[in-house]
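The following block contains the structure, expressed as structure tokens.
Part of the complex only, each chain left as placed.
Per-chain numbering from 1; labels A and B assigned in written order.
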Amino acid sequence: MPYPHFKELRPAYGFDDVAIAPGRITVNPEMTDISMDIEGVRLEIPFLASAMDAVVSPSFAAKMGQLGGVAVLNLDGLQTRYEDPEQVYMEIAETPQDKATEFLQKVYTAPVKEELVGRRVKQIKDGGVTCAVSLVPANTKRVAPIAVEAGADLIFVQSTVTTARHVSKSARGLIFSELRQNIKKPIVVGNTVSFDVTLELMEQGVSAILIGVGPGAACTSREVLGIGVPQVTATVDCAAARDEYYRRTGRYVPIITDGGLRTGGDVCKAIVAGADGVMLGTPFAQSEEAPGRGYNWGMATPHDSLPRGTRIKVGTKGTLKQILYGPSHRTDGTENLVGALRVSMGMVGAMNLREMQQADMIIAPSIKTEGKIFQLRGLGS
Amino acid sequence: MPYPHFKELRPAYGFDDVAIAPGRITVNPEMTDISMDIEGVRLEIPFLASAMDAVVSPSFAAKMGQLGGVAVLNLDGLQTRYEDPEQVYMEIAETPQDKATEFLQKVYTAPVKEELVGRRVKQIKDGGVTCAVSLVPANTKRVAPIAVEAGADLIFVQSTVTTARHVSKSARGLIFSELRQNIKKPIVVGNTVSFDVTLELMEQGVSAILIGVGPGAACTSREVLGIGVPQVTATVDCAAARDEYYRRTGRYVPIITDGGLRTGGDVCKAIVAGADGVMLGTPFAQSEEAPGRGYNWGMATPHDSLPRGTRIKVGTKGTLKQILYGPSHRTDGTENLVGALRVSMGMVGAMNLREMQQADMIIAPSIKTEGKIFQLRGLGS
């Protein structure tokens, strides 16, 4: 009699579960190269701003580009539904908390206007920066050409869970290999968390992949749908697929850890886990330049009878420049994210992100120990 | 000298310890089939309401049946002890908290009246739905025939821990294989949590098995008796027994995870762990149709000198239809349980529950991370 089959469960880890171990040599942080490349589009810093309405407006995107990163504009949101989105943002911020969900649901019933797509893209390009835009799969074929025509440099196609194949009676799924024929710009797709899907998407020719589904224990999709993979494990798995695909084909397709990153430490851990770049939402929603005016709102799933649009007060911490480059007045790691990454690479002895990906990582139980403070080293040096 | 024997401890997992990983394809949620079958009795949705007095009355059962599931009426409780149970429910709800246990103990001293058994069954059947009733083992032989005679379609025989054999001086235990001869209706028994007992119960011919003993860390039976197995591990183990029994005999005996489920995410995880259906108590006690009027009460063990009947305020969240089918106004996963299951199956790429059982599950430490919010995907799509 064969032994009965029990389902096996694999442990998975998030940012709070791990820490980076220092390396065998140290490097001067100023010598580190932290640029990344998406099929020829170069980013001086590996930071992307999420395609969330409360985070990215055309003017925010221009600022982000000038600072070396890139912000992705949501082409299915307020910017393409309203001539004057500023007015809508103001009303969202002024709605009392108990009316916020209802109001959010209402403002998103306005239809997307195709003529606004080109206008928003041009506004970003006027800032002299790389223009990245995001679409849901269902709108991509129709709207992406308009965006490219207007000058968009990077097309993001995003849904909560992306796979190489979608089964549906009503509609034929988006085939990325076909899309690549029609759109002559790099296409970034996501989100996924698994080795297999990452490999399949790369085989379809995509230019980069976003990693992250239900990353935090507090995520709505974890609570409501039970689905989610902590980001360190998701990134480790997908990085293995990227390396395997590179080994087979010689084409290097970067992966971008998207979601759940809050501090400089989280950014560093994502890279060490294997990411080539990171995408952040709330940390940038906290910048003075973000259109959300101290709020952020999200939706875990586009299913009609599940709730959409919880508005959360995130506050405003400082300018985008301060959040990226400091100087930092806080010790919680939410400012000077670029400086933190460079200093961390210095301690690990990594000259660039590829070397940083090779650093050692440990599982360190996240027991918060009150009353301990870190000890002084070279104060005043 | 042989090596001394140390007792081995096996790790076990509950809903909060795990998460579901998305699959390789995605499926349109509307295409998913979530029906289940208990020996020919078909449920459109795999949801059962627990045989708790605060949850199921005849009218609740009718409503639940009309919505596609089934509610199990407790034939050892208030409904068969009182001509007019509504009056008793009202008094329970009006008793001050510090008198509640005492009052509950008193109302349950009234004897079960056999003439009420048939009347309650008929009330449910009048709703045009499947009628399921529950009995403790000691009353089953005597009362089950009355219920069947009155039209009951499913007989549940439940005790905290059920095994194929009970040792007692005073009474011969209930033998399920004998019961099956006498009662010509499907018999669902529980609860159990182990591979061995599941296999033995299936060999005795039962129609379905309830899984769950002391599932949560806060369970009374865990605190008082030390006994309990977290539901994910219990379901995984018993599902292995079901599959093994099916492999040997070709008879498929569904298992139902019972207890400790609170959110849509928990429901999805139970299915992925291997369940064919789920039984919920408190979430349904929170419906407007529940007889408990915003309260629930339970008892971990029928032993006379251990406490019985702690009344807990659970509140009222909405109609049963809203809890099952939405629309949801909450993001905590306690509404639209059916929608959550279908959307989750869509992300996993499962067309039916058997495919959902094959999905990957990971161990994800339940560290609640404050201040993180899930990122926007396709808002307004």
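Basically, a contact is a pair of C-beta atoms (placed from the backbone, for glycine too) under 8 Å apart; a residue touches a chain by one contact, two chains touch by 3 or more.
Quick caveat, the model's predicted, so the values are computed rather than measured.
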For this session: Enter the number of copies in the whole complex; the displayed portion holds 2.
Result: 4
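Following the convention adopted for this analysis, only the chains that are shown with their structure count from here on.
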Exercise. Fitting the CA atoms of subunit A to subunit B, what rotation angle results, rounded to the nearest 5 degrees?
Worked result: 90
Problem set entry | Mean-CA-position distance for subunit B and subunit A (Å) | 40
Exercise. Within the complex, which stretch of subunit A touches subunit B?
Worked result: 4-7, 9-14, 16-17, 50-54, 74, 76-77, 81, 101, 108, 112, 136, 138-139, 158-171, 173, 191-194, 196-197, 200, 212-214, 216-230, 233, 258-260, 262, 281-282, 296-310, 312, 314, 366
Exercise. Touching subunit A in the complex: which residues of subunit B?
Worked result: 13, 18-31, 195, 232, 236-237, 239-241, 243-244, 263-269, 272-274, 325-333, 336, 339-340, 342-344, 347-349, 351, 360-381
